[in-house]
Structures are given as structure tokens and as C-alpha cells.
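Every protein chain except one is present and positioned as in the full complex.
Here the chain labels run A and B in written order, and each chain numbers its own residues starting at 1.
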Amino acid sequence: MTLAARPARRRSQRGLDDRLFPGATAVSYVVAILLALACVIPLLYMISLAFQSDAEVQGGTAVLLPSTWQWGNIARVFDAAPFGRFLLNSLIVAGLITISHLVFDPMVGYVFAKFDFPLKGAIFTAILATMMISFFVRMLPLYVMFSNAGWLNSYQGLVVPFLMDAFGIFLMRQYMISVPNELGEAARVDGASEWRIYWNIVLPQTKPALAVLGLFSFVFQMNEFIWPLIATSTEQMRVITIALPLFNKESFTQWNLTAMASLLLFVPICALFLFTQKYVVRGIAMSGIK
Amino acid sequence: MSLVDTVPVVDEGTPPSPTRRQGRRVTPLRRKQIITAYLFLIPAVVFFVAMFFYPLFNELLTSFTSGLTDPVPVGFDNYLRALSDPVVIHSFLVTLEYAAGSLVGSIIIGLLLALMLNQGLRGRVVLRTMILVPYMTSIAIVGLLWRNILDPSVGILNTALHAVGLPGQEWLNTAPLQTLIGITVWQESGYVMMLFLAGLQAIPEEVYEASKIDGAGVWTRFRRITVPLLAPTTFFVLLVGVISSMQQFGLPYIVTNGGPGDATSLFVFQVYQETFTNQDIGYASAMAFLLLIFILILSFIQMRIGRRKDLV
Partner (left out) sequence: MNQPNNGLSRRSLLKAAGIGGLSLASAGMLAGCSVGLNKSSGSSSTKGKGKHGVTGERTGKELVIYMNAGHIYKAYTDLFSRFEKEHNIKVTVNPQQWPDLQTKLTAGFLSGDVPDLCEENGSWWSVRWGTAGNVLALDDYIAKDGKAMGFPSDFVKAGVEVRQANGSTYAIPLHLTCNGLIFYNKGLLDAANVDAPKTWDEFTEACKALTGNGVYGAALNQDSSYSLPWVLQAGADYFDASSKKFLTPEAAAAKSFALQQNMVYKYKSSPAPVASVSYSGPQKMFSAKQSAMILTGPWDISPIQTGSADIELGIAAPLTGKTQSATLAGSGLMIPAKSQNADLAWELIKEMTKLKTELAVTTETGMTMPRKSWAENSAVKSDPLLNVVAKSLPLAVATDKPLSQNNNIASITTAYTTMYQQIVSQQTAVDTAMAKFQSTVKSYV
């Protein structure tokens, strides 16, 4: 498990030029660039859409680029509804869940990686099996539970169903298996408590995996939309994903403002991804799980 | 507990832990270890029982009852009804088609991309990042954005077609399911590509070199080396892909509302419909459990095949 230290293999000598047909590398470049463009062009178009004028989005035909960039659209989104609040709610909820994942998932992963105890297989299996449970199966019972607890329309109501997840536990377990046992044993001999061994010795070794876990948790929670739709009922608790259809007015869909609101969600996540994409790439490679 | 024996959680590959060396005899040290492990596990057990298994159990009870208010026990009626309901069967078949289409599509495109990027193209980090961006984007945004792009009258795609003299296409009417598959492939291919890239980088260069000396051509090497050595990755993509695509909900919910007609009524969307639109909660619960059972059986079969072919 040498996640952090995987050697970057150079494959330059593996160009296809001399293998398939002359110019195969050139073809590869063209195809790869075209596909990469196909991935980002719709999202770039969303940016263009966000800055178009009302006339441009409501005209009979679509416009590729705005004639003048309507920076005022940003203010219009915030005027139409408290999007600052929605964004803040999204950040609070996703942030709390991420912190919880970072605290609990490694703890559980550590136990499964380094300890042997009765029922270990059964418990691990049961936790992993939760990945197959569609959120719908537990949504209504959760709703009833939270309603009885008076937790609907509150931060705890939005956060608690997602406090830990099987993916994070699995990820951390995979990583912790590679942390040498000797480190912990030496400390154990010196009489360190189990908690200290975990907290001061093992956990610091897993920083790269924690980065992956934190990023994935944050992004996927920012993107969550079904549970907030059901579990919130006032504007104060609304998160940004469920506010996106707000500009679908009866008279017309304000596509420019819908797109601008989408950018409020998309830009922070995209920026975070760009800054940490090295970790994301490793994270996917390491776990192979969403 | 036979599960402990059938599921080797700590693999033979890992160095034996100190507890293992001491065997199963309960020494004071081992007892301490067990207690520590359980203490560390308490939060997780509480959480998963309260937030997963208890609701799951409740939903299971619901599936044996009727209706929203004053539910009456109906035994297996909901299950039997679902198994013979043409609407449910149709939606199940549509889901299979969706899962197959999006898996095949993203595996082909993902593999193609991985093979190309693995040649050490210049700027591959930039390309890789671009390709991964859709995967990081919220389904709420993806749905709304494609809904706009594909709009027959005001969408940019038809505007572009008109501009080059081609007739506009009503994608969401003429090929609704294929359109949803296309959007999924667009979103997921980057993720699949990453898995294949990791798989490719794990193939030792020497294997290629050896076969090159033997005079094998590119196509032969691809067939004889790359494909078989990537098989575990492909298998993994398939298994995880089946689990997630069988549970797709966001796209029909946001883009098509299950229509036109019942063309995109994917199974989980149908469960949603039965729950909230048709108010048939017991029935919806039974459907949800049938899907869960199906996914479990399918994964089980995949596992069996995978093990026989030595893929896992």
C-alpha cells in the first residue's frame, strides 16, 4: 500500500507511433483532447449562460457567448433569495459531516486494520453492506424518527444520517494496513495507552488518506439533494442544491440565474478539486470506490 | 459465526499482527486488545444500527403492510403484486438497459482514455483533470444543465444543428433512455478512466518488453497482456457500476420526470413515484427490498464468477 510513494512510471517510450501506424500518437492527442473538451464544454457553457442577459436566454435561439457579460446577474441571484445563507448552510452541513468522517472513519478503519476480535468479519461485512442500501430505503423511516426527535429542519437533522460512511471506513482500513505494526508495538511496550498509540502514532501516518477522505466527503455532501429537500421546510435551513430550481418561474425559466446559482455551488467545489486533484486521483486509484 | 471464516478480512498478504501470532488463546494482552477494539467500535456500531439497520428494519415491516395511514398487515401481497406488475417489470427492464448501456459506454470510453493517457502524452495531467471535472459535479447541476442544452426549442445543441443546416433533434423524446445513458457516460467515464489508469500502471513494463522480444504486435499485446491483466479492474468497475447504476435516481427525477410515457422510469424513480405520487408506501417498500435483494444476488453471482476466473 504505497499510496503516497507510488513511483510515477514514465511511459513515454510506449508511444504508439512505431506500433500501430504512423501518426498514432497524433491521433491519440486529437481524440483525447476532443473527449476532454467534450467533458468541460457543457460546464463552460454553463458559465457563459450564467452571464447572459434575460433577452439572450429567453430569445428563440441559444447564444454561445453573452454579447456583454452581465456581472449584475450575481447580485440578482443574491437579491432573489438568500443564496448566501443557502451556501453557508451547505458549507456548514458538508463541513460538519466531513469533520465527523475525519474523526470516526479512521478510528473504525484502524480497528479493522490492526485488531483481531470476535465478530470482526461480521461487523465489517455489515458495515460494507450498507453501501448497497439505496438512501430511499431508509429515507421515510429516518424522516419519522427525526420528526419524533424534533430534528427536522435543523442542522443536526441534515448532518446526523451521514455522520460516518462505509466508503471512508474501507478507505482508511486499506491505508492503515500499510502502516507498520512496529511503531505501535514499540509504544505499547513503553506503556502508551491505546488511544495515544492511535492518535499520536498511527493517525499522523495516514495524512494522505485523510486528505482524500476529507475531499470526497465534502464534495459529495455539498452535492446531496434528496434528504435536504425532504428534511428542511424553511428558507433559513435550505441548502444550495435544492434552491437551484428556484428560478424556474411560472412565466419562464431564468436559465441565466439558474446557471449563476449553480456556479455558486460548482466554483468552490471545482476550485477545491483543482487544488487537490493529485489526492483525488490517488484516492480513486487506491480504493476504486466512489 | 461462520462468516468470520469465509471472509478473511485481514489478508494473508499483510504481515501477521501480534495478536495473530499468539493464536486464539485469550491472554491478558489479547483481552485488552479485544476490549480496545470494541471501545473504538462503539460509535460506529451505534451509528450504523441507528441510521441504517433500524430504518431498514422499519422499512421492511412497512413492506408487509398496506397504505399510508392505519396500515394493515398484508403478508407477502406487496411482493407478489410487484413481481407480476407490468409497470414494475417494465421499470426493472428499463433499469437493466440503463445499467448495461451506461456501464458498457463508460468502460469503453474510460478504457480508451486510459490507454491514450497512459502513453505519456504531454499535458496529460491537464487532460485528466478536465475529464474528471464532470464526476465532481453535483447531479442537480448536471441534470439542469443538460436539460437546458437538450431543450428542443431553446437548447444550444439544436441551435448549433440549425446553424450548420441540420434539422433539430428531440433527444428526450426520440431516445430518452439513451440520452440519460449518454449523460451518465459523460459524467462517469473520467472515474472509470482513473481506475483503468491505476490498473495499467500496475502492469510491469517487463511483461511488455518480453512479448516485444517475442515479436508480438500491438494488437496481440493488447489482447494477450493488457486485457487479461486489466480484467480484475474491469470486473471491479462492473461490480461497483452495477450497484450504483441500479440505484440511479437523480437523472430521471431532474431531467425527464420518468417520461415520456414510462420510457425513463428507472426503478428507484418508480419507488419514489409509488411512495410520493401514488401514495402506496407498503408497495414502494416491497419494491425497494426486491431491488436490494436483486443487487445482492447479482453481486453474489458476479463474485462467484469472478472467483472462478480468479479475478478477485
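Things to note:
Simple rule for what comes next: a contact is a pair of C-beta atoms (placed from the backbone, for glycine too) under 8 Å apart; a residue touches a chain by one contact, two chains touch by 3 or more.
The model shown is predicted, which means the values in this text are computed figures rather than measured ones.
In the whole complex the chain that is left out makes contact with A, B.
Across B:43, B:120 or B:232, the residue that sits in touch with the chain not pictured is B:232.
When the full complex is taken into account, the listed residue touching the unshown chain is B:62, out of B:33, B:62, B:118 or B:248.
Note that of B:99, B:133 or B:172, the residue touching the chain absent from this view is B:172. On the side of chain A, the interface with the absent chain consists of residues 1-2, 58-60, 121-122, 124-126, 128-129, 131-132, 140, 143-144, 146-148, 152, 170, 174, 178, 229-230, 233-234, 245, 248-253, 287-289, using the contact rule stated above.
Against the chain not displayed here, chain B makes contact via residues 3, 6-9, 11, 13, 56-58, 60-65, 67-71, 73, 86-87, 147, 151-154, 170, 172-174, 176, 198-199, 202-204, 229, 232-233, 236, 239, 255-264, 273, 275-281, 289, 292-293, 296-297, 299-300, 302-303, 306, 312.
In this section, only the chains that are shown with their structure count from here on.
Averaging C-alpha coordinates per chain places the centre of chain A 16 Å away from that of chain B. Per the touch definition, chain A reaches chain B in the complex via residues 6, 9-16, 19-20, 25, 28-29, 31-33, 35-40, 42-43, 45-46, 49, 57-62, 64, 104, 107-108, 110-127, 130-134, 136-142, 144-145, 160-161, 163-164, 169, 177, 181, 185, 194, 198, 219, 222-223, 225-226, 241-242, 244-245, 255, 258-259, 262, 265-266, 269-270, 273-274, 277, 280-281, 284-286, 288-290.
Those residues of chain B that touch chain A in the complex are listed here as 1, 3-11, 14-15, 17-20, 32-34, 36-38, 40-41, 43-45, 47-48, 51-56, 58-59, 62, 109, 112-113, 116-121, 124, 126-134, 136-141, 144-146, 148-149, 153-156, 158-159, 162, 186, 189-191, 194-195, 197-198, 201, 205, 208, 217-218, 233, 236, 240, 243-244, 247, 249-250, 268, 271-272, 275, 281, 285, 288-289, 291-292, 295-296, 299.
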